[in-house]
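Only one protein chain is missing; all other protein chains are in place.
Chain lettering (A, B and C) follows the sequence in which the chains are written, and residue indices restart at 1 in each chain.
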Amino acid sequence: MNTFGRLFRISIFGESHGECVGITIDGCPAGLALSPDDMLPDLERRKGGQGKGTTPRKEDDYPLIKSGVFNGKTTGFPITILFENKNIRSEDYEKQRSIPRPGHADWVAHQKFGGNEDYRGGGHFSARLTTGIVAAGVIAKKLMPGITIHATVTEIAGEKNTELGLQKAIDAKDSVGGIVECRVAGLPVGLGEPYFDSIESVLSHALFAIPAVRGVEFGTGFAAVTMFGSEHNDAIENMDGTTRTNHAGGVVGGITNGNELVFRIAIKPTSSTPKEQNSLNWDTGKTEDFSVKGRHDLCVALRAPVIVEAVTAIVLADFLLLGQKIKRVL
Amino acid sequence: MNTFGRLFRISIFGESHGECVGITIDGCPAGLALSPDDMLPDLERRKGGQGKGTTPRKEDDYPLIKSGVFNGKTTGFPITILFENKNIRSEDYEKQRSIPRPGHADWVAHQKFGGNEDYRGGGHFSARLTTGIVAAGVIAKKLMPGITIHATVTEIAGEKNTELGLQKAIDAKDSVGGIVECRVAGLPVGLGEPYFDSIESVLSHALFAIPAVRGVEFGTGFAAVTMFGSEHNDAIENMDGTTRTNHAGGVVGGITNGNELVFRIAIKPTSSTPKEQNSLNWDTGKTEDFSVKGRHDLCVALRAPVIVEAVTAIVLADFLLLGQKIKRVL
Amino acid sequence: MNTFGRLFRISIFGESHGECVGITIDGCPAGLALSPDDMLPDLERRKGGQGKGTTPRKEDDYPLIKSGVFNGKTTGFPITILFENKNIRSEDYEKQRSIPRPGHADWVAHQKFGGNEDYRGGGHFSARLTTGIVAAGVIAKKLMPGITIHATVTEIAGEKNTELGLQKAIDAKDSVGGIVECRVAGLPVGLGEPYFDSIESVLSHALFAIPAVRGVEFGTGFAAVTMFGSEHNDAIENMDGTTRTNHAGGVVGGITNGNELVFRIAIKPTSSTPKEQNSLNWDTGKTEDFSVKGRHDLCVALRAPVIVEAVTAIVLADFLLLGQKIKRVL
Partner (left out) sequence: MNTFGRLFRISIFGESHGECVGITIDGCPAGLALSPDDMLPDLERRKGGQGKGTTPRKEDDYPLIKSGVFNGKTTGFPITILFENKNIRSEDYEKQRSIPRPGHADWVAHQKFGGNEDYRGGGHFSARLTTGIVAAGVIAKKLMPGITIHATVTEIAGEKNTELGLQKAIDAKDSVGGIVECRVAGLPVGLGEPYFDSIESVLSHALFAIPAVRGVEFGTGFAAVTMFGSEHNDAIENMDGTTRTNHAGGVVGGITNGNELVFRIAIKPTSSTPKEQNSLNWDTGKTEDFSVKGRHDLCVALRAPVIVEAVTAIVLADFLLLGQKIKRVL
């Protein structure tokens, strides 16, 4: 299912080279001021074509709000937003149809959907679908004015100096991956539950939905395995729950503890690389050399921060609507 | 909510030092032979007291099947399994009630539940709750006879030689973390979907529900960010979808591709360490030195493999019941 | 939430006098031939303007399929369908804004959404939202070629001769209600479960979502309370489960028994009546006489059969995808 969330729920639809992609946001409270303009800055950040290492495709991602907004405010009913697909060159993809691109979903999609999948530009698998997620993220952010979410690329191609990492890709004419770190300040204590509704569980669920994400870690993450317990434990310093260190990344027992929420994701090198590759040709049943045509990012990690922020905002808005405290009703 | 799964659904309940912990498994097909004995080997693996670095507490984890099994077979209705809590020494914990243990959920639980939480032995937050999960994992494994799931500790305290890592902990009289790797063979092509029902999303959701997990990565994971796309992409070799390498860890576009499913989790050092620590005392509002009493594992990662296998089996059984192919009905 | 279904899931959005209404269908298997033309006959049945007692508003309900269909077949991904709103005369409704119409949701919507609701033409409450449901019903019906679903108006204004009942309304210049009966043939044995996933539970959930429905009964329904058990029980006649009578309406213990599924719904008189009414004026805080302007049906029950069929098809497709038998996997 293409739906996520309990009380703030998003549903995505559309294909990369179909008529449009879009999203429906259900559960947004009534009375929130909302216009397409609110979404443009984040959509601009997601869009390619601005810098080194991102694709020159101009997608003109203007959000068409089709429902749920009246007189400039949310009505409390589902908000459906469409993004028309323009400037499409499907023929680039048609040519490679006989070779399922390695790293892409071409082969599994064909097996799973029996050849009925829309294969043009990745179809429903395309990161173009994240356009709607970014729009929903803007709404979620607006619901939480006191909370700041900030994601940045902290590493490209193994280099902490990201410009250097990107240059590696340009020099090698090959795609590269990166790490995105996200920090959230202003969260109340008490969001999340132990086990299946832990902040980590729900957030990782949403983060791994972003194409190309291969790892998620909270706080000190994988590095925690080289520490002793006495080092890793964050001593509580005062009655507000402020901790001396923040190895936990702001979550203990699945619940926010009022300190900064910190997590990182690993994004693999873009599957579409300018480099020549060798893979199976469906028609011949043999492998052959080929190269992927079309416009692609050398490093999709560069586009990821705004998507990570959106996903984070969506998850946290949902937790906030659920209520951070379980308390007596009436 | 303490529930997970769509068609194979588990619900956990209970507290570490309450009367029992337990689980209900709903959605298990009818006609599967099942007895408590089937569960004993995996429950034994989860139990402490056998080796270095695990707690000497003897929990006598005998599964009491209260429903859903008739004449030695599942009926198709909910299977509820209880594990009585025996050999409890709650007084160990009472003594430290005034100091919320760092790394534990004591402080957040108190804030969230207003002091109504069962704080003894971690209450509902306790890893004791994983007993039921292991039992459910046994059922899930029995549903998938052709699929093998194997998890192992591949690193302790930063050492690939795990004995060495454990010795570090014993020497330092401090707790340590570790890495658990899980490999699944025999999966059909086509489980999972892109985005929110991706294998990675659903599996990470369940894995982060295991106490002490701080990171999850698939295939090459975080190391992928140092590779070029042309290196990371797994070339498809034949019509079965076998790939030359398996950097993807068996999942592309959120869907299994028929190669081995591979992922790793990072487990933090046990929060309860024999070392003296400094943290807040609720009664005085000041920090003080203290040490945690009670029986604890120096390295909970040692107990984790069977839990990771159980969680994996539960998730995969759910995907298998959903059907790996979306096809026409009737 | 505006979503229904487990594996065949619909999500509705839109407002009566907004830009459009629409629906997203998620979970439809890949490879089903589908075009807008398939939907036109049922959409035509739903539309007003053809006969006595239905509104002359011409809505031009042409389904714009925005996603999920490629080369004339479903892809296995979400199908989003829009219906543009044309021929709108919102000013008719504006005039009555100060008087919440009795029988309508005006007053509760205002209380619940704080005045942010789109009040024009009933907004999201409008039966115009059922357009999408009818479209989804067409897809569901196509998934189940062997199953026939047939709903008819069996009573209007208390008259089994529906023409007579309608004439009552025309003569009295007042709106009237009716009863719709639905019969489903060709269902396999074994759909549904006892308790919360019973056929009756899930079907009534969906049926009561149709505006104006005030009662739902299965088989003999309310009349069963005047029968003895020995009369009401349906004797099984043969190994196929054929019963001598069908007081159960094809469902026993929440599960289909292979006999015809039969149920009825009660539809209240249209809330918008040409008759003068007395109700509260928000601006004055006093009651006053008024009459509802605009185009309305004297008997919405006449439009209901195709909606009832759609809802039934959606529910049954979901049950069929879940599988009528709970059986061993792999």
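The definition used in the following text is that a residue touches a chain if its C-beta (ideal position, glycine included) is under 8 Å from a C-beta of that chain, and two chains touch if they have at least 3 such contacts.
Because the structure is a prediction, the values reported are computed rather than measured.
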{"item": "Residue of A:63, A:76, A:250 or A:269 touching the missing chain in the full complex", "value": "A:76"}
{"item": "Of C:8, C:77 or C:113, the one touching the omitted chain in the full complex", "value": "C:113"}
{"item": "Contact partner of the left-out chain, one of A:40, A:185, A:223 or A:322", "value": "A:322"}
{"item": "Interface with the undisplayed chain - residues on chain C", "value": "1-4, 12, 100, 102-105, 107-109, 111-114, 124-125, 129, 155-158, 169, 172, 174-179, 189-190, 193-198, 200-202, 204-206, 208-209, 211, 213-222, 224-239, 241, 243, 247-249, 252-257, 266-273, 275, 277-280, 282, 285, 287, 301, 324-327"}
{"item": "Chain not shown, touching residues in chain B", "value": "1-3, 9, 11-15, 18-22, 24, 26-27, 30-31, 66-68, 70-71, 73-80, 82, 112-114, 116-118, 123-124"}
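Keep this in mind: only the chains that are shown with their structure count from here on.
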{"item": "Inter-chain centre distance, chain A versus chain B - centres from mean C-alpha coordinates, in Å", "value": "25"}
{"item": "Centroid spacing, where centroids are CA-atom means, of chain B and chain C in whole angstrom", "value": "44"}
{"item": "Chain B residues counted as touching two or more neighbouring chains", "value": "326-327"}
